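Only a single protein chain was left out; the remaining protein chains are all shown in position.
== chain A ==
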Amino acid sequence: MAKNIGKYGALLATIMAVAPFCAAQAQDAIKIGFVGGFTGYLAPYDQPTLQGIELAVEQINKAGGIDGKQIELISRDMRSDTAQAAVTAQEVVDQGVQVMIAPCDVDPAVATGQITQAAQIPTIAACASTPILPGMVGDYMFANYTADNLQATALADYALEQGYKNALVLLSRDTPYTEMLPRYFATVFEKKGGTVAATLEFKMGQQDFSAEVTKIKELSPAPDVVMTAAYEPDFPAFIRQLRSAGITAPVLGSDGIDSPTTLELGEVAEGVVFSNAGYPTPGSALEKFNADFKAHFGEEPSAIFTATGYDVIKVVEAAVKATGGNLEGPALRDAIDNLENVAVATGSITYKGMNRVPLRVVALNKVQGGQKVHVANVTPNGADVPPAQ
């Protein structure tokens, strides 16, 4: 018994010793919340995002914080459930966060944003790419990731540069990403003189693309290029069956296929060109980020979402510096809205004049011999980018 009292006594002493320190830190700390889907269907996106965020927070804190203020990260799992996202967001808001990071899909991001919009807390969706997201929520909601219409414009420009005239578009209405990205592509492609031979639809997870491939084969004239925003497991199944049927038209994809699986596909994926948020060219910030990531976690980054997660914290850092340490919601919101050329892991981010959807670099990559090869970094002309819908 006496032993136990000793134990509890020690615990109490520790609490008493630590408590004042905690309180002092809380005053100086910048509290950033992250409501993410660390389990469930969003885990492949939100888990890597969290890693990038953690790395950025640790680097900044080690270097003395933002203007002397340490960052305190409060991350909570909302289990990839939209209703749960709202509940979790409220919990995190109740802990007094000054900035919120929203999940990687548009629906839970909206649910999170509705809570933070009412509480006037600037919120950044780490990798939701639907360009209408900030407009749907309100003036405290910002996007971070390469928007679908931006990516589609880069791909359409590339297709026209290659001399492709007649495109086949494969989309799925299951998500805004798989539906709208190909539609934005078609809009730009047609506006600049190309034609869309046919628009085919698939159901995500259908695995079997034989019916669609047979339809493509029947098309006359055969399309010069096939464009889709399908990703795993649909994309590998689609391209295998496409090539099996003897269709050799080049295939354009989006960042959903930026995955080791695509590179493992072998012969069938040879020559596939896809866009993503950045390529680690020698000497680039992304190359340095990847090295830092490996040093910290002991493994290569599993996805670009690690880097874009890191970017969010760099944006917050730039905004806090711009307000001179003022953490009030309206001041931070205005600061983010006016950021220009913030240096981040994937290059640079500009919010000024962009309606809270950032202007970023789009990298074009090609699959060659099982490797991802850099084609170009492009920043589409803002006037070409189709309006968000």
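As a working rule, contacts are C-beta pairs under 8 Å (C-beta built on N, C-alpha and C of every residue); 3 or more make two chains touch, one makes a residue touch a chain; residues count from 1.
Everything that follows uses one rule, which is that contacts and distances are computed from a predicted model.
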| item | value |
| --- | --- |
| Chain not displayed: protein name in its UniProt record ("Small basic protein", "Amino acid/amide ABC transporter membrane protein 1 (HAAT family)", "Thiosulfate oxidation carrier complex protein SoxZ" or "Peptide/nickel transport system permease protein") | "Amino acid/amide ABC transporter membrane protein 1 (HAAT family)" |
| Candidates A:212, A:317 or A:337 - the one touching the absent chain | A:212 |
| Omitted-chain contact residue, chosen from A:222, A:245 or A:376 | A:245 |
| Of A:237, A:251, A:336 or A:359, the one touching the omitted chain in the full complex | A:237 |
| Per the touch definition above, residue among A:260, A:330 or A:382 touching the missing chain | A:260 |
| Footprint left on chain A by the chain that the document does not show | 39, 41, 43-44, 47-48, 173, 198-201, 203, 205-208, 210-212, 214-215, 217-218, 232-234, 236-237, 240-241, 243-246, 259-261, 263-268, 302-303 |
